[in-house]
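Left out: one protein chain. Kept in place: all the others.
What follows is subunit A.
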């Protein structure tokens, strides 16, 4: 008995969980690049007040549709040019980033909270309740997601808040399915049974025993649906059902500038590029998170 405990003490110390996570995450170069890009974007959004040369809504009437600085006719007053109403593109993009991250965060929080709760209930519930919840989620999933969001916004009325609610509802079934699958997988394991034998009641079993063991796939899903939310809000904004002008939201900016696409490429290209870079960086990061957190992909 003593040699056994001694052997454990002399064995090399295993790396901590954070160190192990970083080791898997950093193996994926795209994920690291995505993480840095995402970090810089978040920083830019936070510091928009300091960096932005102008207000996002101030109109410079004498300088409408001015091209970016590197093109003929551009000036350093408006580094990325101006839009048809003479507003500074760079400032609008910076403030727009705030909206995008805010939207992503709120949507993920709402969808994940609701989805995890419903998934836990479905996983632990008797069969009939499980069936009711899951069929309901199947119905939501059977609609094209943007179409359903459009319908919801049409009912609730077009605004950024309603767009966020609609997208949360649309994204929620993924969380429910994921959580339920993980819960059902974990529920019959011996450690859950022994918690029951110790007298644990249902809420304790759900939140303290089982939920922490199901979190890894949910975190990955949260990261990936963050970008989904940004994209969907931009799409709703483009269709005029999301943020309303003059809000500097990227999708709305695209929609406003649509008719100038041939005369002034920058008013359309720049918001589109902003959306592209943000979504791409988050998706890359999400892939790395999956490599690091999904136990099925672990080699050891």
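Miscellaneous remarks
Please note the rule applied: a residue touches a chain if its C-beta (ideal position, glycine included) is under 8 Å from a C-beta of that chain, and two chains touch if they have at least 3 such contacts; residues count from 1.
Keep in mind that, in the parts below, contacts and distances are computed from a predicted model.
The chain absent from the displayed complex carries the UniProt protein name "Dipeptide transport system ATP-binding protein", chosen from "Xanthine dehydrogenase family protein subunit M", "Dipeptide transport system ATP-binding protein", "NADH-quinone oxidoreductase subunit L" or "DnaJ-class molecular chaperone with C-terminal Zn finger domain". Interface note for the absent chain: among A:195, A:219, A:239 or A:277, the touching residue is A:195. The residue touching the chain not shown here, chosen from A:145, A:162, A:179 or A:209, is A:209. Although one chain is not shown, part of subunit A still touches it, namely residues 1, 4-5, 8-9, 14, 189-191, 193-201, 204, 209, 212-213.
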